[in-house]
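Only a single protein chain was left out; the remaining protein chains are all shown in position.
Order as written gives the chain letters A, B and C; numbering starts at 1 within each chain.
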């Protein structure tokens, strides 16, 4: 790895979100709460989802983890809160594709906004899991709410 | 392995005992009967010991196995029948030493008689077990008789 | 070249195969340049090792046409893979639980590694072990299949290709019956994977095992494939290392498959070697390997038929069998045959080949086995036949 790679990984946007995470903390009301762990390193997130009809009205979380996983949770909440569930799920898909692309996927800023800063992470297989931890927790919690409301 | 090694292994004496085994068959009376197996190849021997005081008065056996194991049983009975138990055990020790010597032990014909023909076997680790099968069975059976008579 | 100056004629491939140079080179390259532990390491070497290890899993999944790579579990050999199944079934709850009144069905031609685990399981759980018998020509006797595999049957475990008789069993047909009664099907593909194109789904298997060292890979690595639903239902096998989700002193939770069944540092360089091995086999083509095996086996059966006093155990039709041929030779014990052949550079196996019950079925204690593989030539078969003639004259039979 070179210093350039390192800087591609730790973009300013990521470090900003890490130092000043958005929407952090656990809030009421919520319909589902999940707890996800990255078994390899022990990073954890507890995450709550509050849906208002088909709109993601709040996502709150408490987490312990590295800069990538913390920043990713922050960016994720920015992207999904206030959206319709299916739009948010589409963004989730797009982020997943970016992360699993091993650096070959060109991110779409219109969709991913600050999330494009994670393009560099895709080149570090060991860190992809960090970036995905909170996204997976959000998807899981949302699925639980949807299931119950059926 | 060369042809010479092969001939050293399959001495005429061995092949003779193999074709015409001595003391073969199970006989009465006996004080102990044992069944030994060579787990790797499946060769088996059922062996009976009859002691008369401290003398090995009969050893009878039934066995399935290769030329080496069959001939070895035959030679063994020749050597131990009619001896005092401790003498027979000493011969057993001597044979064991020869077999475990990897070809470096010089056999004593006065003690081992036809058993010296097995000197060549010691060079074939896979065959040493064949040569020892009936000897081990004899020792085991004898120990059982001795134990009971105490 | 061996001691004695003879070229090696290696006819013991059903025991273990020889390795192509590419397998050895791949392993050396890994050890020298990418050696690190997997999954746990963030550094460059660690990423390289993880990548190599996990891509071996992809290769194996493709080799056996597994629906998902996560269904491929690395074990140390086929024996561990089969024991993993029997052992976790002992602790299973729900549908898979086994207890008194339940039955496990195997066959009389199994390798000990597919007998003893089921004996241990059924003894320990008070269940009953039953088995398919064999016909005189070395096939499974399926005449009583509907009685043998019945609503009490929880598991049917059988070998695809016999390592002693060479018989190729109708695995899919038996699996159909097993599934009718709700039993799970475990296939021992230790001798099949080297020789036949394997498709786990078409075979009807719920679980399938094979071993690295018989598919031109290294020792120390085996494979258990299982359908996700079955693997998910089984409790963990060995505990520790990376098989966990989280560990507290009071209680732990477990990772998903495949890691749930891979406690501790896995056989990393061995998996990498196995990946190179299955790539090698796929490049040659399993269809081509199978055709070659049948041709050599046919040639060998013809050659052996010319040796007086020689009786082959198992099917005589090369199209119905694998490449292991066990035989008896009147008046000479298998050990002695193997020894004389070895003096001429010919390596065969003598003994019970870890299939004592199958030997007992045919009333023999032990046999001599020649087994060929993709590198075996007709000239090597000729050398064997000549060697057997020499053996007969050496022991003055006939």
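Throughout what follows, a residue touches a chain if its C-beta (ideal position, glycine included) is under 8 Å from a C-beta of that chain, and two chains touch if they have at least 3 such contacts.
Since this is a predicted model, take the numbers as computed values, not measurements.
**Student:** From the listed residues C:221, C:234 or C:332, report the one that touches the chain absent from this view.
**Tutor:** Looking across C:221, C:234 or C:332, the contact with the absent chain belongs to C:221.
**Student:** Name every residue on chain B in touch with the hidden partner chain.
**Tutor:** Residues touching the hidden chain, for chain B, are 1, 37, 39-40, 42, 124-127.
**Student:** For chain C, enumerate the residues touching the unshown chain of the complex.
**Tutor:** 2-3, 8, 10, 12, 15-16, 18-19, 24, 27-28, 31-32, 35-37, 40-46, 76-80, 82-83, 86-87, 91, 108, 111-117, 119-120, 124, 129, 131, 211, 213, 218-222, 236, 238-244, 246-249, 251-252, 263-270, 335, 338-339, 341-342, 346-351, 353-354, 356-357, 360
**Student:** Determine and list the chain A residues touching the chain excluded from the picture.
**Tutor:** Residues 1-3, 5-6, 9-10, 15, 40-44, 64-69, 124, 127, 130 of chain A touch the chain absent from view.
In the analysis below, only the chains that are shown with their structure count from here on.
**Student:** Using the definition of touching given at the top, classify the network of chains in this structure as line, ring, star, complete or other.
**Tutor:** Graph shape here is a line: each chain touches the next, no loop.
**Student:** Per the centroid of Cα atoms for each chain, what is the distance between chain A and chain B, given in Å?
**Tutor:** That pair's centroid distance is 76 Å.
**Student:** Using Cα averages as centroids, what's the distance between chain B and chain C in whole Å?
**Tutor:** 37
**Student:** Could you list which residues of chain B touch at least two other chains?
**Tutor:** In chain B, no residue touches at least two other chains, as defined above.
**Student:** Name the residues of chain C that each touch 2 or more other chains.
**Tutor:** Counting only residues that touch two or more other chains, chain C contributes none.
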